[in-house]
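Right, one structure below, let's go through it.
Not every chain is included here, but those present sit where they belong.
Labels run A, B and C following the written order; every chain starts at residue 1.
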């Protein structure tokens, strides 16, 4: 389906024939994809298609059962998320990876705390951490009253914003985002898209998982579509139209039927008309 | 709840209860045995009866486990209360010497009971009441050996507790001396089912005599013997008395019970300290042995009533 | 088939088999395999198992009860005192003890649910209070710490048949154990209350939001646990014709241990009653096996610890293999 894309330099991150099963479920089967510097690669697919599993494999959370991984052309094997982070991969997980009882600032820097002082007195620079968190969240349009509030008391969208701000702040070479805008308001979602564009402009490779075709079309350069753990091919933006993309994401004809049916229901239900008197 | 008859048959004879206390006497007792332990429960009854008889105010304390560190701190606390007399047991002279010496240095007369007969003098303790657990155990071992026991079992319900270990050690030493063999069986004091099962398991290995270190073990051991049809075939002896144990001895199910008359270990020092405080009189010093006494089929019936009152 | 492989109790069952095989090999000659030998560890396991069944339910619901040990002492003493001092019928005494134990369980549960304090603390408090008042009351009334002579109580014979008789050399408590395990397992896996127990422990807020009466579930389980402790106290009081104020000390930890061995999570939300039964069996077998193997009592605990860890490792290994096999 998709034509090979010619390349002059090796992609930033590449996986070939990745496979992963959970018990009897094969969440990924022979999936190959790559992301180059300065582009946004959208990973699209139905619920349960294996998108989060792919992302977690790329972040060192899951070990792949088969398949290779390359960073800038060199084969690597990620042993842990820490490993991935050190190799320049920053990730926003769909389940957000937050410690609910801990403060916003402590969560923001978890695993990458800024320190000051010399060794025996080296300490977590809470002042600096606080300032950074405030500034970063302010940029996203989230006003935190108190960055020592536990994360568990925040609204869903506030929590997502923190996760994104954190990944962007630490993002080095590759930024991976798993449904970053799902719980965000229109404004915050817009801001996140701008962030992604900025990261791309800086030369980052961005991998974005989203269910929102509008967002995907607005920001994506290439699209990889997964279906029940198998890749349905990769398309660059000039190989596919927006309508085609939406159709593919929604499983083709079914969507049309649905939209039609929905329209019918909305317009023609007699009871509803009655209750509106 | 104690009838007048509960007064001990005056082995000592000196301890006359004064008609009216002239001073407010405060005496502190700190031992290593909890009042929930059958043996120490009787000691405490002695303490309480003596308090009643002398009119003294007596407090009884013990650590929650066999813990010498906690015990030394209890002594420290009692010394801080500045009592007129202190009664202690000394199962570990190393651990307790500092606290006892501090009490002596503070001018408090101290009497040791039960354990510590070997060290009491060096610590400045006035008097020791009771005998060592080792001797009691050794006496029991001699009696067992005399009954023809060759392969003995000592049922210990708290391995590592120094006084219980000494009982077993004395017992096994006596057996070995008489040419027999023996070993220790660890059981759980708090679970008679566990104890009974373990004794049953050990019986399979040719044991012909069992020594238990208290009623916790003896009841379970007797149940094991009964269940296996071994009553009488395997000799059973125990430390410390309860009405059940005494009934067993009377009916010939148990061979004997070793009795330290620990009631006196509680009663006598209080009386002595009260007299000392009031009149400045004191026995010339030394060791007042309270046992070991043996209760056998011959004298069991006489003791049952006293045991029901918690005096033997 | 996959269902069986997936059950949490499988690992404990394999641990039981491994431990049994080990002792059959090393202590088979000294009576471990004999009928009488098997009867001893089954008896220990049965009493622990009854407790562990209730404790595992409570733990699945996310709570602990540290007061069960002292509940055993308190109930046993209640029965003995009522019979010995007041000459009551043993049945009346048992009934009073059961009612008292249910009351204590209710109080535990109510305090935990109302104050939202950790049950570890609350029941540690009731451990102290129960144990202390048992000692204090008994000494106040009798001047001693043991009360015997229960075999002279009214109707002792019928109570003995029910609680302390032996059937073909095996203690009747084994039947009780099986019956209670089956009942508790049925409640957990096949009834609506069972679903609530899982919910109350696995995600209390979510369960509450879905309409599960979490406080009621927890209080009921505290009462069940106390009830089972009282039952064991009855067994022991009847069998050993009396009670002791120290009886049951430490049983709370053994019961938690059996539950955890059987695959119940300490953090709640997951576990199995059948697993707890296997855990109790494992514990009883190790305890008795060591004696049959003739291990010196000084080193007894070393073996107990080593066997315990080995059994758990077998348990975990088996569970791991099973997950592999399901692939």
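Keep in mind that, in the parts below, contacts are C-beta pairs under 8 Å (C-beta built on N, C-alpha and C of every residue); 3 or more make two chains touch, one makes a residue touch a chain.
These figures come from a predicted structure and were not determined experimentally.
Chain composition of the entire complex in this structure file, expressed with the shown labels, reads A x2, B x1, C x2.
Here, only the chains that are shown with their structure count from here on.
Of all chains displayed, C has the C-alpha centre closest to the centre of the whole protein C-alpha set. Separating the CA-averaged centres of chain A and chain C is a span of 49 Å. Chain A and chain B have Cα centroids separated by 74 Å. Taking each chain's centre as the mean of its C-alpha atoms, chain B lies 33 Å from chain C. Interface residues of chain B facing chain C in the complex, by the touch rule stated above, are 1-2, 35-38, 41-42, 44-45, 156, 159, 183-186, 188-194, 196-198, 200-202, 204-205, 215-216, 219-220, 223, 227-228, 242-244, 308-310. Per the touch definition, chain C reaches chain B in the complex via residues 30-31, 34, 36-37, 40-41, 43-44, 47, 69, 135, 139-146, 148-149, 166, 235-236, 239-242, 244-251, 287-288, 291-292, 294, 296-298, 300.
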